[in-house]
Structure formats: C-alpha cells, structure tokens
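One protein chain omitted, others in place.
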Amino acid sequence: MKKVDLTTQLAGVKLKNPVITSSGTYGFGEEYAPFYDPALLGGITVKGITPLPRLGNPVPRIAETPSGMLNSVGLENPGLEEFLRTYLPRLEKIGTAVIVNISGFSLEDYALMASSLPENSCISALEVNISCPNIQHGGMAFGTDPRSAEEVIKVTRKHTRLPLIAKLSPNVTDIVEIAKAVSGGGADIISLINTLLGMRIDLKTRKPVLANTMGGLSGPAVLPVALRMVYQVYKAVDLPIIGMGGISNWQDAVEFMLAGASAVSIGTANFVDPLAPLEIVNGLEEYCRREGYDSIQELVGLAHS
Amino acid sequence: MKKVDLTTQLAGVKLKNPVITSSGTYGFGEEYAPFYDPALLGGITVKGITPLPRLGNPVPRIAETPSGMLNSVGLENPGLEEFLRTYLPRLEKIGTAVIVNISGFSLEDYALMASSLPENSCISALEVNISCPNIQHGGMAFGTDPRSAEEVIKVTRKHTRLPLIAKLSPNVTDIVEIAKAVSGGGADIISLINTLLGMRIDLKTRKPVLANTMGGLSGPAVLPVALRMVYQVYKAVDLPIIGMGGISNWQDAVEFMLAGASAVSIGTANFVDPLAPLEIVNGLEEYCRREGYDSIQELVGLAHS
Amino acid sequence: MIKNEKVIENRVLDPGAGIFKLVLRGQTAKTARPGQFVHLKVSSTMDPFLRRPISIAGINRQLGEITLFYRVVGRGTSELTRVKENQTLNLIGPLGNGFTVPRQGKLLLLAGGIGIFPLFSLIEALDTSKVKVKLLWGAENRQFLEAAGLKTLLEKNLDYEVSTLDGSMGHKGLITDLLEYYLQAFNNPSEKESSILAWSAAACGPKAMLQAVTTICRQEGLPIEVSLEERMACGVGACLGCVCTVREASGSLVRKRVCKDGPVFDGGEVVWDEES
Partner (left out) sequence: MIKNEKVIENRVLDPGAGIFKLVLRGQTAKTARPGQFVHLKVSSTMDPFLRRPISIAGINRQLGEITLFYRVVGRGTSELTRVKENQTLNLIGPLGNGFTVPRQGKLLLLAGGIGIFPLFSLIEALDTSKVKVKLLWGAENRQFLEAAGLKTLLEKNLDYEVSTLDGSMGHKGLITDLLEYYLQAFNNPSEKESSILAWSAAACGPKAMLQAVTTICRQEGLPIEVSLEERMACGVGACLGCVCTVREASGSLVRKRVCKDGPVFDGGEVVWDEES
C-alpha cells in the first residue's frame, strides 16, 4: 500500500499533516491529551493571548443553537507574561507545530506580543486575531475595516520574524477586500473564519441567554458561509489558507481543501467529539489513497475551474 | 378564557396576527392552500417579481446543510406583466394581507414595478428586496452599500403610496448602518434577514453542489445571526421590524418578538413542516394567554433593558 | 396532505446494495397513483434538515398501505433505516402527477437502476389482460437486480429483459442496446410483436439514460413518458428548487417543477442539455 504524503507546507510553516486545532477550543494543548497524543496532529493553536490577563465575560457564556453554538468567553486568558512563564515551557514537549493566537485592542498590544513571543521556541507561527474591537478606532473590530486590518498586520510584521497568520472575521460585507488588505500588510497565511456574530433569547427570563448579550456562532451551522469565504479568498489572493468553520469530519475537511484551503482547523467539533481531529487526519489519508492522490496537497483548490 | 389580541399594526399595514410567510418559500399563495386556509395567517409574501420574466439559474439549485439549506433559484419568476394578469387576480380571494416582493437590477426596475403594482388591490405592501446585484454599480448588491440601499428605497417611494418594506441582506459589516439608510430613504417597515451567502462542494464531482456555485443559506442554522440583527436594528432605528431567518416554531417566533420584531415571517420552515406558520399563530396565542399578555404586541422588544 | 403513517415494515432487502423496503399504513394509499411520490421526514430534529422524496412503488387500497423501496446513499436514507415498525413516520403526499396508465395497447417500460421502483406501481395498476407490457431494465450487475426486486417481476410473470454492465445477467451492456434491438423487432412486421405504432413507453432512471432512451424512442416515433429526479426542498411547488426545462409547442422554453408539474413529463418536451 502506497503511503500518502500528508505533509503540508504553509509559507514557512511545515506541518506533518494539514489538520490543526482552533484557538479557544483546545485550551493550551493539555485538555485533550488524555484522549490522544496531540503530536499526531499537524498543529495546535492555543487560546487567544492578550498582553494582560483577562477574566473574560460573566456567565452564561454558552448557548446552543441548531447545529451550532454561541460563545462569549470574552478572551479570558492568563496574559502574555503568565503564558511565557507557565504554558510555553510545557508546550515545548507537545511534538507538533504550535500556533499562538494573539488578540489586542490597540496596535501597541499587537506590537508588544509580537516582540515578546520568542522566535526560537516551539512556536511555529503567530495567528493574529483581528476580530477584537479596535478601541483606537471607535470599537469596530480591526478585521471589519480593510485599512485597520492591514495596519494591524503591518505592525505585527515589524516586530517578529515568525510566520504570520491573519485570522479574518466573517462579519464583513466583502471578505476578499479584507484578505487583500492583510496580504498587503505582510501576512504569510490567511486563516478563516472566526465566529459569526449571533444571539439567542431565553424564553423564561425574556433576556439574552448570554450574559454579554451577543456571542460568536460556530459549528456546522456556519460551514457553508466559511466554505464560501475560503473559495472566494482562494480565487482572489495568493496566500495559503487555513480553512475552518464547522468542520466535523473528514468529508467537511475535503470540501474545504477542494475550495482552496491548504490546511484545515478543527474548533467546536472538539467539544462534541474529542477524537474528531484525529479521525479527520485518518479520513483524509484514507480518502487520498482511495481516490489515488499521492499527496494531500493535490486536493487544494480543485473545485475551482 | 380571555381572548388574546393578536392583531398587529405595521406602519400602515394591519395584520390579523403577526405571522407572515416569506418570499420565495410560499409560491404565489397556492401551493400550501391544500394544507390549511392561508386566510388564517397574518399575511403572505409572494415570490420576488422582476420587470421581465426570468428562467432563473440551472439546477442543482438546492443543497442541504446542517440545520439549513442553500438555494440558488436565481429569481425565477413570471415577470411583472404575467404577475398582474394571472396571479394578482387570484390573490384577491386569499383573505389575508398580500405583500409583493420586488427585485431589480437597476433603479428603473424598482421604479417601474412600484408604479405598475396597483395601490387599490389586495396588495398591502411592497417588500423591496435589495439583495440583488446592482448592475449599475458594478455588481455589488444594492443592500450592501448604505447609499445605494437608500437610493433604491427613495426611488421606489416616489412611485407608489403603498407601504414600503425594505428587506435587508445580512451579508454586511454593519446592519444598523443599512437600516438607518433605508429609514432615511423613506421605508415604512424593515424586514430582515435575507439569506447568508454560502456554498457546498460535492465530494463525488469535486465541484460546487449548486450549478451557480454559491447560494443563499436559510433555515434554523442562521437563526442566531438573524436574531442578533433584529436586536441591533430595533435598538437603533425607529421602524417596525418583520423578523425572519430560521424561525421553525412558536418559541423561535417569541424570541424574535422579544428581540424587537413586531411580526415574524416563516420561510424555509414551510418546506419541512407545511403547517409551521399555522402552528406558530396558535403557539403565540397560547403563550400570551399562559403568560398573561392581553396583546401579542406587548412582547415586542422586551429583551431590551 | 401531511400525516403520520404507521410503519408496518422497514426491512433491508439486500445489505450489500443497501436496499430497504418500507411499508406504511395510512391515508396515502387511498388516493395515490403510480409514479407519484411521498416526501418523508427522516429525522425528528433539524438535522438532516430537508425531507426526502421517495417514489410510491406499491399501492394497496384494501389494506391502506403503500410500499416504498429506498437505497441508502447518504445521511437521510441512513436515518430512515433507523425507523422501527409500529412507530409513525411523517410524510407529505401523495405528490406529483404520476404516469399515464394505459387501458389498452402496448407499453414498453424502461428502468435504469433504482428507476425500477416507481415502475412497480405502474405495473401493478395495469390490466395485463388488455395491455401488453414489456420491461427493459438496466443495472450494474445481477446482485443489484436481485436486490432491487427481480423476484417480484418473476412472480408477476412479466415479460422482461435485463442488461448489466458486467454481464453477470442478461445482455452485457446498456439498456439502450436492448431498446434498439426491440424497437427493430417491433418494426419488423414478420415478428409477432407486429407494428410499432401500438407501443408507448414509460421510463425512469438516471438523467443520462432518460435522455438516451428518449432520443431513441423519438426516432422511432414512440411516445415516451419519463420520470425525472431533482434535488427537492418543498416537494409541493413552492420553492422552485427542482425545476426542469421544457420546450413548449410554441418553441419557447419554460421551467417546470419536477415535484408539482412532474415528476413525469413527456420525454419529447424535456430540454436535456440546457445551460441557462
């Protein structure tokens, strides 16, 4: 039986296979270790880090929706310093690519984190989450305006030589415009999508279910929107894409690769099926073998033509 | 047992109850008549009409998604003339409010339809679908740019005295900005949301499932996004709202009314459960009785505070 | 039109081919006609989301039962296999127009793969003392034919011929080979089949097969009814999801809804290679 080449090269980042776990859904790589060895994955992305520790939003932070969920965790995280002191050393032993997701509310926040996260460590890339409200520009998210999206990436770029992944928000009129902007700003890779803004109301209290009123929609419900955005960005922008949004099984992962994703990231599916990322690695390999592809990368973008 | 007042006043439009069926999901009011008498509903919205007949897109036009579906019907319709000749006379006997959904690709299209649809007929209001690509402005949908959204409504307003419902597209960065624009343009009512742009890929053919590549996502999957937009627009704009997007049962309908919708519209749910609109009317009445509301309109906007 | 019917039987006929037989008792049997279909709710939740259309393959008005056959191809049909006897299943139906049921003359039935299922109910409805029937059925292999109801045909004493892609039964090749062979035979007045003029055809199967057999039948002047398949949402004509294109007598193209105006159409009117 011929071996399928699952290795994946994303700009400067080399992965064993194209399956990554998504920021905010995989902790700091420890919670799912009792289920399987994370070293079997292409990579993991840690929870979004901010310069200072954050308590995040009050509960309830979770609401269920048809084939999906809302979260309003509010970027709870231990902060940059504690991450460097406690979590990073433990991640050194994880045996797979580590992507650090960084979130900020000002350009200085991004600059600080980019310059503080070591280039010679287990960190393979920084994923720049541009979905946070930009407090310097009136609270609209960095990622919803092409100019501020570009600026964030530019500033971050200046402060690190690590490969930069720009993570785009889907809550925009024109995702291609934003993708071009972050490409212009010097991003090496584009990851999409972050969560769609949504809400639910509790019939008993007659108030929003989430303490924070609105939250981010993720899971299978958003898959068609995510896939469409990957398809559009692949057509228009010449950077490798990490596709995510509702991927639950290898079939979904194949759809994203056909649409143009070079790698896929698994988020909410972890909650429902902790083994999903592993099963997707195996499913992709099996699919390539059955369909006669020698390398997984042959799939990328095949739906275009 | 005290009777609950279900009547609903939307600007100039009076409805028996707040439950309407959505454009494109209820034909011209005839297909679901074998299931129940449409006169039991607050109103129906007919399929989007264009000045000329349209064959619409090739098949496949339908794809299933988790808790939702994609469609790319492409505005197939008999055209204005045939609508006036054949369908409108039959609608005169339907016994409930008739909303005519109009779609155009230029400002003249909207002007023509507004001036041709009779003011003294069964037509209670025109719903202006601004999600179509604006061929005068390079193909971006009218509804994704506040200025062209305002312009469309302004032009339509000039050519009819019928109440105008502006139907908003959710594929925008800032729904409130668009809602304000159509309010400025002279809309009497806002309906939201139209479908989210999405796609799926067929693993067998490795090509998009829909012949038209992308399509509109509807059904329960989009409910959290729709509800959020209703909530945001209610807070910012002082026009009555018709809420829609994934409503499948009376509980969903209550959520939309609490978020700020004065009426709700049922679309995709018809396909899965043809009796859904009727069950929602009954469920809303029952809910009000149980919870001690004399009028359904007391629910509107209660989630705000 | 919408009702819960009682599941009398839901049983695998052939695990290899994944073909199931489903018998439902309720009101549908009262009015159903051959070639119509039902739109089944396969899940009690929102996922899988849409109903699934399945042809009515048998109608027993006495018992008030309809019989369906389905092949497991995806999530919806998989869910359907989990339904247990004595549970109820929600359906909309009977839907669509159905086949013309001739009272006399000669009827050529053309089935491709699971396209045989709606033809079962047509066969059942024919008075074979007055209508001469011949069935041509093409499939992948013998196993499929046997799984999909070959025995039923034998029991009915039907005049049939099969073709298989791998030659494991009947003619090795396509149903179109069989069709051309028999049409020639009908045309040959020395053969006992006599004149071709008495014949009409009814077909169900994949689109490419329907197009091919329509072309052949039309060349020989045989009227042919085809039962089309299309992805459906509503099933009742409201969503315009399931259209096909038909050329009207006037020459203009119009869309027809497979669910409501069909699924059975005059093969000669269908525009097969339309790209608009």
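Chains here go by letter, A, B and C, matching the order in which they are written, and residues are numbered from 1 within each.
Convention: a contact is a pair of C-beta atoms (placed from the backbone, for glycine too) under 8 Å apart; a residue touches a chain by one contact, two chains touch by 3 or more.
Everything quoted here is computed from the prediction, not taken from an experiment.
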- Where the complex has a chain not shown, which of B:24, B:66, B:163 or B:185 is the residue touching it? B:66
- Note on the structure: Which of A:50, A:65, A:171 or A:262 touches the missing chain? It is A:65
- Just name the one of A:6, A:49, A:73 or A:182 that touches the chain not displayed here. A:73
- Task: May I ask which residue of A:18, A:104, A:220 or A:243 touches the chain that does not appear here?
- Result: A:220
- Message: Across the whole complex, list the residues on subunit C that are touched by the chain not included here.
- Response: 43, 45-48, 75, 79
- Message: To test your reading of the contact rule: which positions on subunit B touch the chain that is missing from view?
- Response: 66-67, 220
- Touching residues on subunit A - with respect to the absent chain: 24-27, 31-32, 34-35, 47, 55-56, 58-69, 71, 73, 76, 219-220, 248, 268, 270-275
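Quick note on the criterion: only the chains that are shown with their structure count from here on.
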- Specify the chain most distant from subunit C by Cα centroid. A
- Message: Comparing chain centres built from Cα atoms against the global Cα centre, which chain wins on proximity?
- Response: B
- Task: List the centre-to-centre spacing of subunit A and subunit C in whole Å, with centres computed as mean CA coordinates.
- Result: 47
- Query: Distance from the CA centroid of subunit B to that of subunit C, rounded to the nearest Å?
  - Reply: 37
- In subunit B, which residues are in touch with two or more of the other chains? 63, 65-68, 219-220
- Per-residue overlap in subunit C, given as positions that touch at least 2 other chains: 46-47
